[in-house]
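The structure appears right after this line, and notes come after that.
Apart from one protein chain that is not included, each protein chain of the complex appears where it belongs.
Think of it as A, B and C in the order they're written, each chain with its own count starting at 1.
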Amino acid sequence: MKLTAKAAGTFAIAPTPFLDDGRIDDKSIDGLTDFYAQVGCNGVTVLGIMGEAPKLEGAESEAVATRFIKRAGDKMQIIVGVSAPGFAAMRSLALKSMDAGAAGVMIAPPPHLRTDDQISNYFKQAVDAIGDDVPWVLQDYPLTLTVVMTPAVIRKIIMDSKSCVMLKHEDWPGLEKITALRNFQKDGSLRETSILTGNGGVFLDFEMERGADGAMTGYAFPELLIDVVNLQKKGERDKAHDLFDAHLPLIRYEQQLGIGLAVRKYVLHKRGVIASAAQRKPGVAITAQAKAEVDYLLSRVARYDKRANIAPQSSAAG
Amino acid sequence: MKLTAKAAGTFAIAPTPFLDDGRIDDKSIDGLTDFYAQVGCNGVTVLGIMGEAPKLEGAESEAVATRFIKRAGDKMQIIVGVSAPGFAAMRSLALKSMDAGAAGVMIAPPPHLRTDDQISNYFKQAVDAIGDDVPWVLQDYPLTLTVVMTPAVIRKIIMDSKSCVMLKHEDWPGLEKITALRNFQKDGSLRETSILTGNGGVFLDFEMERGADGAMTGYAFPELLIDVVNLQKKGERDKAHDLFDAHLPLIRYEQQLGIGLAVRKYVLHKRGVIASAAQRKPGVAITAQAKAEVDYLLSRVARYDKRANIAPQSSAAG
Amino acid sequence: MKLTAKAAGTFAIAPTPFLDDGRIDDKSIDGLTDFYAQVGCNGVTVLGIMGEAPKLEGAESEAVATRFIKRAGDKMQIIVGVSAPGFAAMRSLALKSMDAGAAGVMIAPPPHLRTDDQISNYFKQAVDAIGDDVPWVLQDYPLTLTVVMTPAVIRKIIMDSKSCVMLKHEDWPGLEKITALRNFQKDGSLRETSILTGNGGVFLDFEMERGADGAMTGYAFPELLIDVVNLQKKGERDKAHDLFDAHLPLIRYEQQLGIGLAVRKYVLHKRGVIASAAQRKPGVAITAQAKAEVDYLLSRVARYDKRANIAPQSSAAG
Partner (left out) sequence: MKLTAKAAGTFAIAPTPFLDDGRIDDKSIDGLTDFYAQVGCNGVTVLGIMGEAPKLEGAESEAVATRFIKRAGDKMQIIVGVSAPGFAAMRSLALKSMDAGAAGVMIAPPPHLRTDDQISNYFKQAVDAIGDDVPWVLQDYPLTLTVVMTPAVIRKIIMDSKSCVMLKHEDWPGLEKITALRNFQKDGSLRETSILTGNGGVFLDFEMERGADGAMTGYAFPELLIDVVNLQKKGERDKAHDLFDAHLPLIRYEQQLGIGLAVRKYVLHKRGVIASAAQRKPGVAITAQAKAEVDYLLSRVARYDKRANIAPQSSAAG
């Protein structure tokens, strides 16, 4: 099913599982997909920044995307990150992913863009390249991408392209941006658009209150994201915050630039979801001390949320 | 008393209080200083990045620094941020501050520095400018300053200058950096240096466990920083984390780039410590919605820490 | 006489002369001012990026600006660079300069500005700070300042502020930008504005043909700039290019980022205009080999332009 502007809920940002020798771990792709479906994710975004996408060759990217898509089947929507240095590679991966059954693609702005016009023109060209029948997600992530998009520029990009159906919002701070975009919709200047939020989930509690439709991020407990999204939608504010706050120390720890992915893979491996915590080179390993800190945080989270009570794995690769 | 490499505990990063019309609020400087002393801060750092220092003229900077210093008297050590586009202004403010009784000065690297040599040479020139009898704090804050210093470069800077007595550590992530520097000291390649940590306190719980000597940041509840520092020093790890975690949702909220200072001034004003939450232009105001979010967070913190139970002020200027 | 949108001709970007020990060299300020007047400059811009302005303290900046202004008297218009990290310092220097008789001030955008709105808002705030009766020059220099302003943003800034009378154009490449701005004036969307061009003069030949009103740069032979501006205004295109091309190898050499100022001061010292080629610390010195290269280039220029035939100075400080 193709992605629409009504998309909501929780989309997990999937890491790409590798074997210890750096080859892609197909079996763990299957396991990871099953896990996301089982806990109740509405979708999965693959080959994002946290998916080590730039380390893959073109053919590998297609294979990884296809495997996730096939495994998810009708259970979840798969969005494929197709950001690339050039439009030829972007087009190629987008078309092959859609052919394989992807729900849509995600595009981030390249770091050299500066002016409002440069940014909105870039996305026009991207849509020219992939075709205007491919639903796509606009990624707004200034902290990492160094491209700053005002609410007005985001509106222009969305109004310029009917096939843009979702914003992955991860400006930081970004609460007022959600409010500004929702106000554009109230005044009729912006059409309906799904807004899912990233940034590791570190502001998800309030983002939902500001009008987000859900979460799109890779926290190693997607269950928590799902719960907070659902509780907020039901109006159970205090409960949502109580649960969120119990996880915040770990969410915060996982959000460290550079080592966040290592922490995430460490926990997913510990949970038995992926076979190895290895990253493809050049990867960042976490130290024994960092692992002990994560374990301590897990034990503290487990006091409030028993899902964090992880039986230790026999062998930890991370 | 001059700053030494044995400095430890909690140094508050002070905001500069302004009146609603943008003039400096001397009375609130006094009140703020008294507040920091009363809650038990070991020192205060003024005219830092969060102190709106670049908005002040030279004479104003001297006046602000002097007022803090005089008011603190023997009760706390005052460190003056003297980072400046040129060494003439840096020297001038450093000498005037030391004459007025400052404990030391703090210097951040300017954003154009790139190579290891450029960085270490810059600090040599800075010490030439201010004189090698002025104790100084090296600020390591890559996220905002865009200058990346390896542990080895930090070591070189410290070993090059006897008057460098402290590192204000706010790399992010930075836990391994603390460990690396402490290991340099164990292997004898780095002399004793005080390490206080910043970043709004968002990793203070673990930074203390990695070997930090204390906190130097501006969280609107310095009492919390003091408690966490002290509990960790006493080895009461769980207690430290319990208290820290109760504050983390607010610490996290305050750490938003750009609006963090507005949140901080809003809370300090609400606590009655400063007369106005105003920033000098160009300042960032927080919306009514953001204020309500902060109020909600305060009420939640207050369930565990009654110091967050603030009686509402009659008129809020922020 | 205050600067107006009709300003044209050649405005020299003046270096700030220092003595070998780093103090300001007042006598050389006088000599430099007399030299610019004598060769026929219409104005001089002081305390620009090439004027080592950030190395001066507030009081020094005022003193340098005032000395240039007083010495120029009625002979030339003096523009004072007032770019500063904060508006208080900007306002202070602008008002003192205007009181002393400056023709106007020049403002560059600070490097953190990214979006169109951030840029145009910044200049609104700057005009609020200095007052709307102070004629000012907008500096557009992306290569060094990293702020990219589209023609439409420049138009907005100018249309927002009646007191903006001139663009210092040094985008690179920038020929099409001049054409775009002149076309805005033809279609009535932009009012009259003076455009002087910088970038060391390296495109002055064509910039004049695209509609520039003159040059504002610091090439050590302002005579060449004046001649090219005048020849182009008289329509003597080939003659303008012939003369320009004779100087281009040296113009090119002088335009090297970082050492350009050292080359410029070396030549001005060699010409007897300033007493020392010294820069205030941290300065860049040129090597003996670089000096020999400049001397060689001078000798080659002198084959076509005898003004480059400089009798060697007895002692070279640079």
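Note that in this section a residue touches a chain if its C-beta (ideal position, glycine included) is under 8 Å from a C-beta of that chain, and two chains touch if they have at least 3 such contacts.
A quick note: this is a predicted structure, and the numbers were derived from the prediction, not measured.
Chemist: So which of the visible chains would the left-out chain be touching?
Modeler: Those shown chains that the absent chain touches are A, B, C.
Chemist: Which residue among A:21, A:57, A:74 or A:187 touches the omitted chain?
Modeler: Counting the whole complex, the residue in contact with the absent chain is A:57.
Chemist: Given that one chain is not shown, which residue among A:186, A:281 or A:306 touches it?
Modeler: A:281
Chemist: With the full complex in mind, choose from A:63, A:89 or A:180 the residue touching the hidden chain.
Modeler: Residue touching the absent chain, from the options given: A:89.
Chemist: With the missing chain put back, which residues of chain C would touch it? List them for me.
Modeler: Residue positions of chain C that touch the missing chain: 172-173, 175-176, 179, 202-203, 205-206, 209-210, 241, 244-245, 248-249, 252-253, 256-259, 287, 289-290, 293, 300.
Chemist: Can you name the residues of chain B that touch the chain not displayed here?
Modeler: 114-118, 148-150, 152-153
Chemist: Taking the full complex into account, what residues of chain A touch the chain not shown?
Modeler: 54-60, 85-89, 92, 111, 121-122, 125, 128-129, 280-282
To be clear about the criterion, only the chains that are shown with their structure count from here on.
Chemist: How many angstrom lie between the CA centroids of chain A and chain B, rounded to a whole number?
Modeler: 34
Chemist: Using the average of all C-alpha atoms in each chain as its centre, how far is it in Å between chain B and chain C?
Modeler: Spacing between the chain centres: roughly 39 Å.
Chemist: Between chain A and chain C, what's the gap in Å when you average each chain's C-alpha atoms?
Modeler: So the centroids are 48 Å from each other.
Chemist: Please list all residues of chain B that touch 2 or more other chains.
Modeler: In chain B, no residue touches two or more other chains.
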